[in-house]
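Notes follow once the structure below has been shown.
The complex appears here minus one protein chain, its other protein chains still in place.
Lettered A and B in written order, each chain numbered from 1.
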Amino acid sequence: MRSCLPDYELVAPANLREALALMAGEPGAWKPFAGGTDLMVLLEAGKLPHKRFLSLWHLRELKGIEVSPTAVTLGALTTYTEVLRHPVLQQEFPCLCQGARETGGVATQNRGTLGGNIANASPAADSPPALLVYDAELELVSATGSRWVPYRGFHSSYKQMDLRPNELIARIRLPRVGRPRRHYYRKVGTRKAQAISKVVFAGVAEVEGGVVRDVRIALGSVAPTVLRCAKTEAVLRGHPTVESTVAAAQAALAGEIAPIDDFRSTAKYRRRVSLNLLAVFLQSCLGTVEQGPGPEPWYGA
Amino acid sequence: MANRLVGRAVPRKEGGDKVTGKARYIDDLTFPGMLYGATVRSPCARGRIKGIHFEGGIPWDGFTIVTATDIPGKNCIVLLSDDHPGLAQRVVNHPEEPIVLLAHPDKYLLEEARRSVRLEIESLPAVFTIEESLARKEIIWGRDNIFKSIRVEKGNVDEAWAQADFIVEGEYRTGAQEQLYIEPNGMIAVANPQEGVTVWGSMQCPYYVHKALVCLFGLPESKVRVIQVETGGGFGGKEEYPSMIAGHAALLAWKSGKPVKLIYDRAEDMAATTKRHPSRTRHRTAVSKEGKLLAMEIEFVIDGGAYMTLSPVVLSRGTIHAAGPYHCPNIRIQSRAVATNAPPHGAFRGFGAPQSTFALERHLNKVARVVGLSPEELRRRNFIREGQSTATGQVIREKVDMAGLMERAFELSRYYAKTQRFAEENRGRRDKKGIGFACFLHGAGFTGSGEKYLASVVGVEATPAGRARILAASTEIGQGANTILCQIAAEALGLEYDQIEMASPDTGVVPNSGPTVASRTCMIIGKLVESACLAVKQTLVGSGLLKPDYSPEEFFRACAAYTQKCGPLKAFSQYQPPPEIHWDEEKYRGDAYSAYAWAVYVAEVTVDSLTYEVHVDDFVAVQEVGKVINPVLGGGQIEGGVAQAIGYALFENVVWQEGRMVNSQMTNYIIPTAADVPRIRTYFDEVPYAHGPAGAKGLGELPMDGTAPAIVNAIEDALGIGLDQIPVLPEHLVELLEVSRV
Partner (left out) sequence: MCDERHKVNVTCRVNGREYTLCVFPLMRLLDVLREELRLTGTKEGCGEGECGACSVLIDGELVNSCLVPALQVNGAEITTIEGIADGDRLHTVQEAFIEAGGAQCGICTPGMILAAVSLLGRMPEPSEEDMRAGLAGNLCRCTGYMKIFEAVARVCQKTGTKVNA
């Protein structure tokens, strides 16, 4: 333990109202503390600058998954385990479930929350790309009220987001789309389980007669924030998924991402893999994934 | 004679305690009035210490502070040489080198204090790679940066090149590897001038720690006592560094007059303690067109880090294993261990052999390709046989059948069918599959005359409670030493397994049976246990108290009668080398090891074409290790070693920055999880070894040697490109594949 515990405070407000009142009283003084799977790691490493925390874990107002005809709404405290066990999410939002299944191990899935994953604002986080392609909206609450914002655009730059010091993330809303869609999610970590992503790719598309009617693509670990790839989507929308479209989309994606070298991976690797995953996603839209030679065999067979 | 206990899967001696949480590891112990200790370490790789400042509003009066000047004896952690200080005094030679020790009852305040010590260090130019060290960019150790050179000469290499049909060259590299035992290092010490020094801790070698403390404190041997407690894994990582930690805990205890507990956290353990030596091997091989090896010239270099520690011994094993299980008439091996400004590299399962074996088993695939033979045919034509000699001129007298092991491994893995099928299927498939193998050997026990000098002693005694107890300093670190030694004793004494117990490895109680390393515990210590048991039996039979064929009850009655008449019943046995073993340390010629384990491993992999990730799909490990004392424990050793070596081959990448490991967290240093290992299929071929207990040899390190080259050979089979470096990361593959596409 590289932190001096006596310096830290953690309080447990009785309900959401009390929590928000505390935050309103001293804006910025109290930092939310949900499952602690990010914060406790920093505490152990002696890298937790903030000293006063507000435990949310027991706040019922921030829990639960609600299904309405138009949307699925998840409390910010929804854990990965709750996500991946939920039948409607499995059916309609499989990328989110797969992301949850591939987050940490069982113990992390039992404690880590979606709200924490979003607010931790890591560009390598695994659920944000799924939330982005499902057009998630966030409810941000404070003592003075609540506002809904699209998740897209929430992260403005590295670790920066549209969250005021007196606000909490309360809920996450995923609009339901009645139409059939193709979903593709792939996490590329350093090993098969319990790994930090080097690239995460999420894509959903509506394809009709070989033509992309609508598409959403988001990636993690390839830019200072998780990234919704609007330019790539624009190249694809309304086009058939033929080879020339794939190539154009890859070119657009290459221009949109900005991966870096760090001690987990290289920019080159992240770029190459992102483009490969895009190609396979587009193939999967045509139902030809997994079989047959690849989109671009990388050596003479 | 049929074995009653040897060869049976009796349950692990301390298994019950381990599954219930009752087993006590060092961090589970507390002493009254105990302080916690912490280490302040060098922030830079090389420099002069100009000042130590205690800052930051800390109540320093309440702290015990130890620096080099507080050391009562000699400021060094002795092992092979005395270059390694216990605490740096004037200069530092690597990042994380210990400089100041602190102790306090409040661990939170202690942590604040640790961060409030400011070290003023004037940095000096440093050396970080094998190349920089060999080029003497700076002289950082001795006169030439070289800890040790070894030259092995067999036949006449220089004359062989002219007869060669092919000459094949290659260069191969292996990275550092962290042992990553799941229990971090730790010690508790009680020390004062009246009673001397006592330490309890997590370790492999109580008598190494003992020797280091005797020197550090300048005390007589009888005033130092070292006790190993339950140890959560070692793999070599708790061979030498525990001496340092024990020294630190004891210095703090000595100065404060209180017990001191010093436990490393994971980050400190990874950054500051030893890792496997990085290596570079160059091969130049002369071959005939029939695929006969005519000459091998091998240059083997390992990076030893800043101090000598065990590098010469690691180099020695790596050198002797560099020519593998093959016969070649002309061999020259030139090897060196060099200094760099990184924390000293040290012992890790395999001890130099995984490095040189990787190089050889990759290189032979290249040789096969050049000659136009399959990798298996090339090896088949060169396998060593009974009566032929190794690189050091050791004539193999045991029965050895590498070709037979290879065929068995191929059958079990369906190697031939798969090579063919994968080659066909890969053409029409995105993800590429491959299969590869490696052939290797591992010498059991210390190299050369090592065992003779160690002259290990083991005792067996009868206890008042009607049990037989083994007295040995050999430690249980998870490998099953307690269990197999008890099996061997029970077999030898004609008793039941649960009638045998192990004395606690406490230098105050047990004799020096040497370190728990080098796959020596079963073969060497086991044999000593066996002979000490026979001595006890002879004593009882000889004194007329026991008939030669007896029941356990009669045995214990005889023990009691003997004890009453003549005092405690104990017998000791000391190591004697087998008669025909000769070793010339000067020329590096002769019988390097008294016995070898032989093995062929086959790996099957898939390379993901989208992500360049390699997954091992199947793994077959076939080996001849003499008699297997306990098949469950033996199998567990192989499986664990293979998993560790999968990490070595594919994941485990120490990221260095100016001599410091920057990914010193478990999140960033990647070892295989339950989702990453294939089914590991283990097969033993048992050819009893005449000088081993019940015919056993050693097997603990073996699986580390051949796994990585088998995997990389499989990747080569899948992709058609040769790789000469581990770990093979997806980031490397993407580079190579882009090059090969052009």
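Heads up, the rule we're going with is that contacts are C-beta pairs under 8 Å (C-beta built on N, C-alpha and C of every residue); 3 or more make two chains touch, one makes a residue touch a chain.
Just so it is clear, the model here is predicted, and its values are computed rather than measured.
Touched by the hidden chain within the whole complex are the displayed chains A, B.
Listed residues B:Arg12, B:Lys255, B:Arg429 or B:Arg589: the one in touch with the omitted chain is B:Arg12.
Within the set A:Gln98, A:Thr113, A:Ser142 or A:Gln194, the residue that contacts the chain not displayed is A:Gln194. For chain B, the residues touching the absent chain in the complete assembly are 9, 11-12, 14-25, 27-28, 179-184, 230-235, 265-266, 477-480, 632-633, 635-636, 639-644, 665-667, 671, 673-675, 677, 679-680. With the whole complex as reference, residues 1, 5-12, 33, 35-37, 40-41, 43-45, 53, 55, 57-58, 81, 101, 104-108, 110-111, 192-194 of chain A touch the missing chain.
Keep this in mind: only the chains that are shown with their structure count from here on.
Between chain A and chain B, the centres computed from C-alpha atoms are 43 Å apart. Residues 107-109, 111-112, 115, 265, 267, 426-430, 609-613, 615, 651, 655, 662-663, 665, 667-668, 670, 672-676, 719-721, 730-731, 734-735, 737-738, 740-741 of chain B touch chain A in their complex. By the touch criterion stated above, chain A contacts chain B in their complex at residues 1-6, 41, 44-46, 105, 186, 188, 190-196, 198-199, 263-266, 268-269, 272-273, 276-277, 280, 290, 292-294, 297-299, 301.
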